[in-house]
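Missing here: one protein chain of the complex. Every other protein chain is in place.
Order of writing sets the chain letters: A, B, C and D. Residues in each chain are counted from 1.
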Amino acid sequence: MTATHRHTPDTPLAEAPPPVLVDLSGRTAGTEPRARRARARQLVSRTLVPFALLALWQVAADRNWVSPDALPPPTVIIEAFAELIRTGELQSAIPTSLARSLVGLLFGAFTGLALGLFAGLWRVGEELVDAPLQMLRTIPFIAMIPLFIIWFGIGEEAKITLIYAATIFPVYLNTYAGVRGVDQKLIEAVRVFGLSPLEIAWRVIVPTALPSILVGLRYAAGVSLLALVAAEQINARSGIGFILLNANQFQRTDIIIAGIIVYALLGIVIDLVMRVIEHVSLPWRPSLVPA
Amino acid sequence: MTATHRHTPDTPLAEAPPPVLVDLSGRTAGTEPRARRARARQLVSRTLVPFALLALWQVAADRNWVSPDALPPPTVIIEAFAELIRTGELQSAIPTSLARSLVGLLFGAFTGLALGLFAGLWRVGEELVDAPLQMLRTIPFIAMIPLFIIWFGIGEEAKITLIYAATIFPVYLNTYAGVRGVDQKLIEAVRVFGLSPLEIAWRVIVPTALPSILVGLRYAAGVSLLALVAAEQINARSGIGFILLNANQFQRTDIIIAGIIVYALLGIVIDLVMRVIEHVSLPWRPSLVPA
Amino acid sequence: QTSRVKLLIGFQDTTLPETVAASKVLEGTPYDVEWVILPGPAAQLSALYSKAIDVGHMGDTSLIIEQGKARTPWTAENVPLQIVAGWRATDAQYPPIITVTRTDARIETLADLRGKRWAYNFGGFNYLQYVLSLQKAGLKPADIQPIQLGDQSATSAAFNAGRADVYSGNFAAVAEAVERGDAKPLLTSDQLDIPALNVFTARGDVVRDRAKSEALADFLARVRRHWDWYAANLDTVEKIYTEKVKQSPARAKISTVYLKATFRPLDDAVIAREQAIADVLVASGDLPRKIDVSLEFNRAFNAATTGGN
Amino acid sequence: MSLHSPLSPATPRLVPSGAAPPPVAVELGGLRRVFGERAVLDGIDLTLRRGEFVSLLGPSGTGKTTLLRILAGLDRADGGTVRVAEARSVVFQEPRLVPAKRVWQNVVIGHRPNAEARRLAGAALEEVGLSRHADAWPKTLSGGEAQRVALARALAREPSLLLLDEPFAALDALTRIRMHDLVAQLWRRHLPAVLLVTHDVDEAILLSDRVIVLSGGGIAFDTAVDLPRPRQRSDRAFGVLRARLLAELGVGSAEGHG
Partner (left out) sequence: MSLHSPLSPATPRLVPSGAAPPPVAVELGGLRRVFGERAVLDGIDLTLRRGEFVSLLGPSGTGKTTLLRILAGLDRADGGTVRVAEARSVVFQEPRLVPAKRVWQNVVIGHRPNAEARRLAGAALEEVGLSRHADAWPKTLSGGEAQRVALARALAREPSLLLLDEPFAALDALTRIRMHDLVAQLWRRHLPAVLLVTHDVDEAILLSDRVIVLSGGGIAFDTAVDLPRPRQRSDRAFGVLRARLLAELGVGSAEGHG
């Protein structure tokens, strides 16, 4: 071998700078209270920003930094909420709208998942499915409402079809990306056991791509809410999209903002639900540890 | 050790069924023509579905399966295209609209990326940023155009701000998911080399999460086109969103469909551009091999 | 050197801007005019409130609703917006708004409307046409199948596609169906005594600004001359509607006649009719309180719009 | 190597004289595989029969894994003929467990997931000493544990060709002896052809009937191991073969024996 065997150290140890010792045992502190403290802090900071924005908003209104026409102060928005609740509109809108969103989302997610798997797993699937879906996703449905009415009528079907069409793509795209992102090595490892492509898909690829698929589902859930604003232009007498449209037509800035807040709150609820779903369906993922 | 050392085989070899040999050398066939053939086939099947749909559509029109009011035949759509091109509208619309989309997208992608990294890399980032963004994404911008006008006026800023606001979230969500999906083992491996969190982010996490970030960018690019339909309601005299809105107002089904086709084609162009970007920026990813 | 006055004029589509441009009436103005296209009255009102435009375009009912829902009641001193001009079609063949029925729905009398699918859209005088048609037929919403849609284009699409039996709204959007015999008129806006004016609404501070209001008066006078040009150049207008505004040839033919208009003086008679409309909306519950519509009308520009002095 | 397996698998080449030779499990003719400019495998001829236990040695980066991948049907040849038995099992150089499936589900990933599979997985995990981890997630396993799960997965099948890519590299002395024993048992029971890639010359001599050295794109050396079983590292013949193989691997004879 090439090594020369010197028997004296290149550097006398006395000259070596003493290594700096760092104490890692501080991390030892009981984990239970730590976790509880972290959760508390999390709750605070998660709610802090929204509340800070709210306070800023009220101050801005009080000091006349913005005109109440441009942005009515929170107190006025609260009145708008009170009005929506007094008339019962809000209570009937939310279940109506959520039902529409949910049905559209279910079908859309199913279709997106199936197409995403088809395109992700088989090259021929990609070749057949991808181009039409890339086209589908850029269709501006809001500009197609008259066509939707002509094609699908003015019933619930038309509204749900619109939501359906809008939710396919996010699930498709993320399923596809998730499937393609599964480590080839894993797929090889199970392929040699003689699994059929379908079995590989079901037993290995779908579980492994699930985080990505769930991102798509989360996104689609948001889209299903957004699509309400288009869908509920079609012969709706209630629903949060309808409330917004109506307020829009009558320049009720306060109700528009109240409606947007309802949307935002539903967005947060969806997010929480999706977090729970992710937590339950991805037990193998290490709980998020920040870098 | 526990093994018993029998010196005769449990099964006499004569009884063993002869293994079935499979010939794997067929795969030897020269790869160059194979690759070329695959590309040709890909091109065919990628264009096949759109063209098949087109043919079906013309047949349906010719045989009167659908009324021309509901779906004008392709020939009529081609005439609509010819008209838009003759008057020069299409030629001026596309650069105008693309410029708006691109500027909004650039700012939106940058913001989404920054926030996604902030939330993905640091728990405190997530706690501060995630809730407001989950709220942002469910805001139905189409219902906010009057507010946008009040807040941002009727100039290009208002249009671009709308596109900007709509494109932040897809990039954010996918950046966040990509960063959180980076193998903890990799991060650990570089952390021990004393890299600062920022260096780890820049040198390891961003490159590794890039596939996911690019999915977000691809999605946002589509959204930036979709948002034109809302943005170009604000004092636009040209642009593809404007063409669609105008056609909508005057019930020009043929132009609506022509506009949707323009959208779809732009969608495909964006997709191709994104594929090239992915190809260039992810040289380390094995070219997609179907399972 | 004083800077030139600039008028920002909002309009909901490109029809008027295109014909005004073709008529060249704005050549040589001592001030600048810029058209701002904002579909829908809501966007026009937003732009007015945010001072993004000086003058907006809407139906005459929009301000009634604005005043009705205002948090602080309008007074002569604080009135934020005022109608400065109003116009409507000159051709009796084309009432501005209308209630039509599909021929295959076999609606002969007002009583036949009961139980029918009736499409309308909220806001503006389209909605008024629906409310007053119902009232005239002695029906309540519960007696029919109301189909409320987001805007005029959705409503006419639903009706033209046979998804509704009855339609209340803009006549031009269903005129082709009427001409084909697929639909027939039931009640016009005139029969319901709806003025159905298109109006220009100016900001209060624009009207009070001497330089701007002088420019506005001159602008309106020029638009009046444009209406004369319009009536004399129907072929040119039709061509503009097909080529520039992108209407179908059939629709353009109708629009040419339908949009041939003149300014109407904002006089006591008009204001009385508008007041009646406001009272109806209060009665129907669409407005929370009684209002005085005369506050909304500024008669100072009548001279410019009608050519008198 | 510093540890010495007590195992002594049956010698399956003891076929009644005059009987037909066992069926072929691998047949390579002039196999080539090129990466970029470089022919990593350049004309490999090789026949393996059922019941044969062959070890494959060779320097790092010489194409051992590539050869196994081609035999497994996971990589394509650029030239030559490749015929292999259909029922194959592979243990890869890395464990390659599905992170989303529990350990026991990974073991029976090739089976319909039912009670029978669960039982089978339990038995296979018992054999590799990991019953305790049956319900764990792969990410919580130590390196050697993961490698043993991969081994259990391969053995839960009954292959006619068993391809092993350094399956024992991450194992301590004792565990390694147990795993040797396990593989030998399976081999005796079902008589698959076994191709074992290893870097451990002693391991190759202890376990196999034949040792092949891959180098420079071809088979540089191919020898039968004609030592009686159980084999002893202290045998003179063992030492001679070891020295010879080390020499083939470029380790000078001066360092060739302890």
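We take it that a residue touches a chain if its C-beta (ideal position, glycine included) is under 8 Å from a C-beta of that chain, and two chains touch if they have at least 3 such contacts.
Please read these numbers as outputs of a predicted model, since none were measured by experiment.
S.K.: Checking the contacts here: which visible chains does the omitted one touch?
M.R.: Taken over the complete structure, the missing chain's partners among displayed chains are A, B, D.
S.K.: Quick one: say which of D:A25, D:V103, D:L171 or D:I219 touches the chain that got left out.
M.R.: D:L171
S.K.: Since one chain isn't shown, list which residues of subunit B touch it in the complete complex.
M.R.: 185-186, 188-195, 203-204, 207-208, 210, 282-284, 286
S.K.: Hey, which subunit D residues sit against the chain that's not shown?
M.R.: Residues 1-6, 35, 57-61, 64-65, 93-94, 140-145, 148, 165-166, 169-177, 199-202, 232-234, 238-239, 242, 246, 249-251, 254-258 of subunit D touch the chain that is not shown.
S.K.: For subunit A, which residues touch the unseen chain?
M.R.: Considering the whole complex, subunit A reaches the absent chain at 1-3, 5-11, 13-14, 16, 18-25, 27-28, 31.
Operating definition for what follows: only the chains that are shown with their structure count from here on.
S.K.: Counting in whole Å, what is the centre-to-centre distance of subunit A and subunit C, each centre being its mean C-alpha position?
M.R.: 42
S.K.: How many Å are there between the centre of subunit A and the centre of subunit D, using C-alpha atoms for each centre?
M.R.: Here subunit A and subunit D have centroids separated by 46 Å.
S.K.: Which positions in subunit B are in touch with at least two other chains?
M.R.: 69-70, 145-147, 150-151, 245, 248, 251
S.K.: Two or more other chains touching the same residue: where does that happen in subunit C?
M.R.: In subunit C, residues 40, 42, 45-46, 49-50, 153, 156-157, 160-161 touch at least two other chains, as defined above.
S.K.: Identify every two-chain combination in which the chains touch.
M.R.: A-B, A-C, A-D, B-C, B-D
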